[in-house]
Structure formats: C-alpha cells, structure tokens
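Missing here is one protein chain; the remaining ones are kept as they sit in the complex.
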Amino acid sequence: MSSVLLPTLLLVIAATLLTLGMLAAGMLFGPRRTSAVKEMPYESGMDPIHDARRRFDVRFHLVAIAFLVFDVELLFLYPWAVANRTWLAWLNQANHTEHLTAMAEATQAVHVNPTLVFAEIMVFIGILAVGYAYAWRKGIFRW
Amino acid sequence: MFVDSETIRFLWPELILVLCAAWIYLGGTFRGSRRWWVAFALAAYLLALGVILGLEGPATTSGDRGGLASGPILVDQLGMICRCFAILVGILLTLLMSKSTRHDLGSEYQGTLMLLVVGLMLVARANDLVLLFVSLELISVPTYVLLFLGRRDRGTSEATLKYFLLSILSSAMLLYGMSFLYGLTGTTSLRGIQAAVSTQPSVAALSFASLGISPDALIYLSLVFLVAGLGFRLAAVPFHFYAPDVFQGVTHANAALLSVVPKVAGLLAFTRLVILGFPQAASQAWEILLVLSILTMTLGNVCALWQQNLRRLLAYSSIAHAGYILIGITVALADSQRAGDSQGGVAAALVYVVVYAVAALGSFAVLAYLGSEQNEVHGVDELAGLARTRPFAATALSICMFSLAGLPPLAGFWGKLVLFLGAVQTSSGGLTVQVMQWFMILAIAGAINAAIGAAYYLRVIATMFFRAPAKTLDAEGGDGAAVVMLVCASLVVAIGLFPGIALNLARKAEASLRAPVSLAAQDPDRSQPRPVEHAWHAPEPPRTNL
Partner (left out) sequence: MAPITVAHYLAVGAVMFVAGVLCMVTKRNALGVLMGVELVLNGANINFVAFGSKLLRAESLGLDGQFIALFVIVLAAGEAAVALAIALNFYNNHTTIDVDRADDLKG
C-alpha cells in the first residue's frame, strides 16, 4: 500500500516545498515599496470594495468565451500526444528489433499512416488558428 | 472506430465544405460584401456536389452492393442520396437567407449554414455512435447561432433561448440512451451494435446478469431515451412544445431551416440507430411509435386549425408531418420483426420527408419574399387577395400548400399514398390479429388527419384567392427567395408528375440499409476482413513504470 501512495506523498511534499520556497524567495529578495494602490487586495485591477452584484464590462464576457473554447479544444491534443509519444518511443528503441517488426506488422494490418496522424492534428490546430484569427480580426482583444 | 487514409478519401466533399466555411469566416472580416459570400457559398456547394457525383457516384452506385464501412462512416446508397439532398437544402437556404440577414453578418451566416449542411451530410453516413452524436450536434450548434443571428429583438431572443435549452436536453437524453447501447454491446460501431444485439445472449448481457441488472431493462431504457432525444428533432408529441413558439419568434428563413434540417437528421438517425439497433425490442418500439404517431398528427392538425399567425400554423403543420413520418418508421420497425419482404417503411418515410421539405421550404420562401426587413408577413389575413396583387407568389404558395395537404397530382399526394399503403400492407400481412388491428387504426387515423389537414391549408389558399386585397405587401424579400420559391414549386410539380424516380431512389436507399456491409479495401490482395478495433494494440508496447 505504501509503495502505491509513495509518488503521491512525494508530489505533495514537492508541491509544499516549492510553494514555501517561492514565498520565502519573494520575501527575501523582493523589493518592498508600499503605496495606497498596492496595499489594496488584488481584484484583477478593479476597485475591490463595491456591491457584489455589480456588472462587469461585456468585453470580459467575450474574452471568457474565447478562452473557454480554446482551452477545452486542447483536450483533444492530450490523447494524441500520448499516443504519438508511444509511437516515437517504439521507433527510438533501435535495439528492440522485435518490437519494431511487430509494430511494422501492426501498421500494415490497419494501415496506420504516421504522416496522416500528424496531418490530422495539424489540420485541427489549423482550424483553431482560423478561429483565433477570426476573433482577432473581429477585435475581441482590442480594449 | 479507426480512421485511415481511405476514410479521408470518402470525406472529400465534407472537407471541402468545412474548409470553405473556415475561409468564409476569415475572409468575411476582410471583405464585407454579402452578395459576394453568397456567390462563394453557392460555388462551394456546387463543387461539393460535383465531387460527390463525379468521384464517388460511380464507386457506390454500381451494382446493388450494401456499401463500404470505412472507419466511422458507411458509404452506401442511403448516405449518397441524403448527402445530395443535404447540399440541395444548403443551396436553397443560402438563397433564402441571402437577403434576410444584417448586412455586416452576411459571411457569418453563410459560414455557419455551411457547417450545418456538413453536419447533415455526416449524419447521413454515420456508422458510429461518436460520429452520429457529434454530427447531430454539428447541426444543433450552428442552428442556435443562426437563430440568434437572424434578428436581435425580444421575440427572437426568447425563441432562441427556448430552442437552445430544449434542444440540449434532448441531446443529453439521446446521449444517455446511447450510453446503454454502448454498454450492452461494447462497441460504438452501429453495424457492430446491430450484430451484437442480434446474437442472444451476448457476453455483455451475461456480465450484466451477474450484476443483477436485467439486460432487457437496459434495452428498453435505452429505447425510451433514444426515442425522446430523436423525437424532439422530429418535433413529435410530446416533445413538440417548442415548435410553435420558436417558429413564431424567428425569421422566415430560420423557420424554414428548423422545419427541414432537424427532421431530415432525426429521420436518418432513427433509421440508422433505432430501426437497426433494436431487433429484440422492435415490438415495444413500434407500439410506442404507433401511439406517438397518431397523437402527433392529430394534435398538429387540430391545433393548426385555429392559428392566425402563419408561422405558428406552419409550425403545427410541421408537427403533423412529423406524425406522418413516424408512420413510415413504425412500419419499418414492425417489418424488422419478421423475415421476408420489406413493406418499404423507410423508403416511404424518406420520400415523405423530402416531399415535405421541398414544400415547406417553398412556403417559407414565399412568405420571406412577400415581406421586407422591416415588415414581415405574420398573419393569415395579410395574405388576403394575394392572387390579384401578387399572382406569381400566390400560385407558388398554393402549389406548396396543396402538396402539404396531399392533393393529387402533387408530390405530397404520392408521399402520403406510399406511407398509408405501407401501413395497410403491414396490417394485411401482419403477425397477429392485434398487430393487424393496430396498423389498420394507424392507416385510418392517417387518412382522417389528411382530411383535417386539408382544411387549414385550403383556408390559407381561399384567403389568397377569394378575399379582397387589404393592402399591398412589400415583396422585398429579394431575388434569392423568389428563385427558391420557383425551384420548390417546380420540384413539387415535377415529383408529383414523375413519382417513380423519387420512389425508386428511396427503395434503393432502403435496400442498401439492410444489405451486408463490406469493409473498405482498395487493393485486392487484402481480401480477408481485417480487425477494425484496437488492432494496433496487438503488440503491447514495453511498459514503463511511471
């Protein structure tokens, strides 16, 4: 049981140390100049004290939508990247010739074309780029 | 599901349209001319149609083979015909919307419409749950955007919100139903599901039984959810509530889109998913759908009788026609229970949906043509005396409405005839006495409804021909709408005069639906079927410890 949880424990320890280290480094080495504005709680550059049901500028909404869409589209890249990495790992194992031949046979059996796999994801990214260019041209990022 | 370069080869028309849509979005930010983008979109549709007919036509129409399964798509007659029809719908809607949009949003409108047409083309040939769901959503999401872009006033925003919320709920129900289908069969391929559910008891069924879950219960659960999800798209009772409100709130062009595209997509999904996917539950399925069919046509026709708003009237008419389409699906489901000749339920439903789509598009095109951007035609009374003031438009509207009412010799008559004949044949060659009675009731209900339906179409036509003109309508809907109404009226007459061509195409499509499917293989030396799923996992990669 302990061996299963060990990586998780290590991750927790590393994360704690990193966070504390960054805070400590900021306190030790950072310059400290205070002003009235800097003393305010951080609220994305807005006045922090006001009615909680205040309205936001509608341009936040456009950026939020653009972010939402592009953020989630990246989900498709993860399985692709993992699968692709497996292929590359196989290719790099030049000493494991039996794996290479097995993979070559598998490739023949289902006609996997590595170029096609790569091209597909490039087309996907290209379509995302079209969306980005459209948003840009429409002036979403202009404030 | 496995995509390879052969699959891409079959997808060229869709890819062309997607790329053109991307270019329209991007190019529209540089060049605002609405007219130019309409012309560009028309050229793109024609190019895609040319690719379908020129490159793929010879490959799939030769002989009466069942078709090819390549990755998530199925290349067969049904898909072929429906894709051509999708492109025709796209061309007509492009023309219809050419003037009904705000000038600065012309390119967005055309690009979104093109994506929607691609969705319809993909539904027509989906052979996989994933692709089927995604392509249905590729229809729904652009529909929301188009409704939203059409106009920005109170009524439209309300209609869009209503349509969106109900549509997404129906999509979720469809997805939930699909999940049980996947669980029972362990595959997402539609043909695989069909093969798996007909071998009883399947491995999955056994493992479910060991969990204390009855596999039959899961099949019925799945069936109910699928019927609910797809019933919304057909606008069948009890999932019809949105239709009158939404139709009333949106523009004529968008109402035309809503009455045609989801219906075609819903019918195709019904055909591929429900009729083929539930051989065991077919008797329950046709009982549910028979009742829904009778309820849908009766409610649609009766409610349409006292509508004064033209778009509400056509919305109820759209509900009623969903009921007629369900007759075809019911007949097909009852057919799938026994071996032997098919009664042509799917073919009849296909012919009917095409005939309905053309007539509905024509009717909305006339209404769009008669109005202008400021003054839309709303009430039936506004059409008074149209035969004298605008004889051309009045004739086109009469032809379309006569066809919707099912008067011979127009297209709608043949559509209704084949549907009712299918029901009568099923009742005469039925399985049991009870089945015979039910299908007799269905046929009689259809005939009575055709008579009720004729009443309100004739009321509109009588208003146009026998009442004194109150005011002259603007008729500033644009040349595009005029062309659409001309094309639709001629198509209605042409199909009415030569029904054999449409019927034969539909029969071929139905035959391809049940025919065995071969896996796509280009070179002849790979003759034995290769394992489609997960084959490349056969050599397990060396596991690295993470």
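The letters A and B name the chains in turn, as written, and every chain counts its residues from 1.
Just so we're on the same page, a contact is a pair of C-beta atoms (placed from the backbone, for glycine too) under 8 Å apart; a residue touches a chain by one contact, two chains touch by 3 or more.
Values in this document were obtained by computation on a predicted structure and should not be read as measured data.
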Absent chain's touching partners (shown only) are A, B
Just to verify: which one of B:13, B:111 or B:249 makes contact with the chain not shown? B:249
From B:125, B:312 or B:416, residue that would touch the chain that is not displayed: B:312
Out of B:46, B:213 or B:501, which residue would touch the omitted chain in the full complex? B:213
From B:42, B:130, B:417 or B:454, the answer for touching the chain not displayed is B:130
Contact partner of the left-out chain, one of B:46, B:165 or B:451: B:165
Which residue numbers on chain B touch the omitted chain? 1, 129-130, 133-134, 137, 141, 144-145, 148, 152-155, 157-162, 164-165, 168-169, 171-172, 175-176, 178-180, 182-183, 186-188, 203-204, 207, 211-213, 244-246, 248-249, 307, 309, 312, 533-534, 537
By the contact criterion defined above, which parts of chain A meet the unshown chain? Give residue numbers in ascending order. 58, 61, 64-65, 68-69, 71-73, 75-76, 79
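Keep this in mind: only the chains that are shown with their structure count from here on.
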In the complex, chain B residues that touch chain A: 2-6, 8, 18, 22, 25-26, 29-30, 530-532, 535-536, 538-539, 541-542, 546
With touch defined as at the start, can you tell me which chain A residues reach chain B in the complex? 7, 86, 89-90, 93, 96, 99, 102-103, 105-107, 109-113, 116, 120, 127, 130-131, 133-134, 137-138
